[in-house]
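Sharing a structure with you now.
In this view, the complex is presented without one of its protein chains, the others remaining in place.
This part shows subunit A:
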Amino acid sequence: MSRDNFNFKFSQCFGDKADIVVTEADIITASEFDHTGNFLATGDKGGRVVLFERSNSKHCEYKFLTEFQSHDAEFDYLKSLEIEEKINQIKWLKPVQRSHFLLSTNDKTIKLWKIYEKNIKLVSENNLSEGFGIKQKNLLNNNSTANTGPESMKSVLKLQNLRLPVLSQHDKIIAATPKRIYANAHTYHINSISPNSDQETFLSADDLRINLWNYDLPEESFNIVDIKPVNMEELTEVITSAEFHPQECNLLMYSSSKGTIKLCDMRLNALCDDKPMVFEEYTNPINHNFFTEITSSISDIKFSPNGRYIASRDYLTVKIWDINMNNKPLKTINIHEQLKERLSDTYENDAIFDKFEVEFSGDSSSIMTGSYNNNFMIYPDVVKTSDDTGIVKTFDDNQQQQQQQNNNNNISHGIHNANGSGSSSNRNKISHSHKQHKRNSNSNSNNNNDEEDEDEDLDVDNDNNEKIDEIVLQADKTAFRNKQFGSLSQRTARNKEWGDDIDFKKSILHFSWHPRENSIAIAATNNLFIFSAL
């Protein structure tokens, strides 16, 4: 997809838009497009799953399809614990004939739901309904009371007049039934589920274990990863996310709170934690600060749809890895530089523990992730599939004045060096003169390099100045207004200026990218926003 297609505009918003107190149960906690992009599922804190269907293929418009209560609160008697009904993840399966299947999970139980159209048939004609029998006309006056005289009844029910009751189509409803319930397999809270490409098995991961299930057998599951230490006092890391490879049915990966990703092959051993390929970036301990331990905890990992790349999200960055190279990531993108100085604030208000997701676009070339102040970031074409011709971003003010406001221009005007801070005008100058060199970027030392660049000039052969497109949008009421306002770049620039008050309650944690087009669904507390570049 060319860069033209990243002009995301607000399309729809579902949910109660009033700003006042949001009921806890309405907060959306999971959202997922299906494989075709025609269906969108969201899960909320109250255990409900809401489905939307594409109503217009040209424009990105969805309409409400159905809603059902997937999970209920439970009480774990033995541990004396409350089990929340909050939906942690929803994953779609491939549809079978005319029904759709999805897996939804809360902390302890996974359910397989079948969604199908049900025709409701009602009896439309029976022997006592009007219009039957010749003598009915006389009885019409009497019919209002329940007791018609015995003679009149007889005249209706003459043999010739008897008819079989007829069932006819009355209504079509969308019904959802739980086909399988996979329960009691996890001692700790389930954080991920992932269907396998073989369409027969799926995995579920909790803090310390990953289990493999067969869809048809809810009574048994195999444990394939177990990192529980014999003595719980020695616990050093927990599993934070797990996923199956989109094409290879034997590969799976899981991330940990220590910042490592392990890619395992199920063919090697029954218990897969023996010789995994470990993706970990070595960072010089000198650069560690107080919070590095916490911010390096990976909150989400995703395979790219083509299966060649892995994206991992920790608190401050997104790292893109090549699946064949595990010693360092291809790229590191700093998401919100502003937070680096405010880490102690985030620690105090617990925001540092927020788990952001990361998503690939359908063509595996772009990345999206969320942040605070209802902001979310899109990095178009940040994943390079072939060797770099480099991202030559030659944008200058002249160009911008000459051309009309079309998509191309908007984006070029709004290019930001995501690795540094500074005013946009400065950046434009830099980008005008700068050429692209190597792919790798080192997130930590970029700030220093920026200053150097300003002084020097073009031919600085610097590994570190990878320019990354970044589009920053906001998913809240301003989206309605900004629909017409300002170019994408201007909005991006505006959204990046956070200033002093960051609203940590407005975090974009859950979202989903349409697999075939540039449309995204964003969950912002109790609202679901749809943005599209169509």
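Throughout what follows, a contact is a pair of C-beta atoms (placed from the backbone, for glycine too) under 8 Å apart; a residue touches a chain by one contact, two chains touch by 3 or more; residues count from 1.
In the analysis below, contacts and distances are computed from a predicted model.
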item	value
Choices "Protein phosphatase methylesterase 1", "BPL/LPL catalytic domain-containing protein", "Transporter" or "Spermatogenesis-defective protein 39 homolog" - which one is the UniProt name of the chain not shown	"Protein phosphatase methylesterase 1"
Residue in contact with the excluded chain [from A:24, A:117 or A:216]	A:24
Contacting the left-out chain in the complete assembly, out of A:68, A:116, A:222 or A:347	A:347
Residue, one of A:7, A:70 or A:240, that touches the chain absent here	A:240
Chain not shown, touching residues in subunit A	24-25, 72-75, 77-80, 82, 84-86, 88, 107, 188-189, 191, 207-208, 235-238, 240, 257, 290, 293-294, 297, 344, 347-350, 353, 355
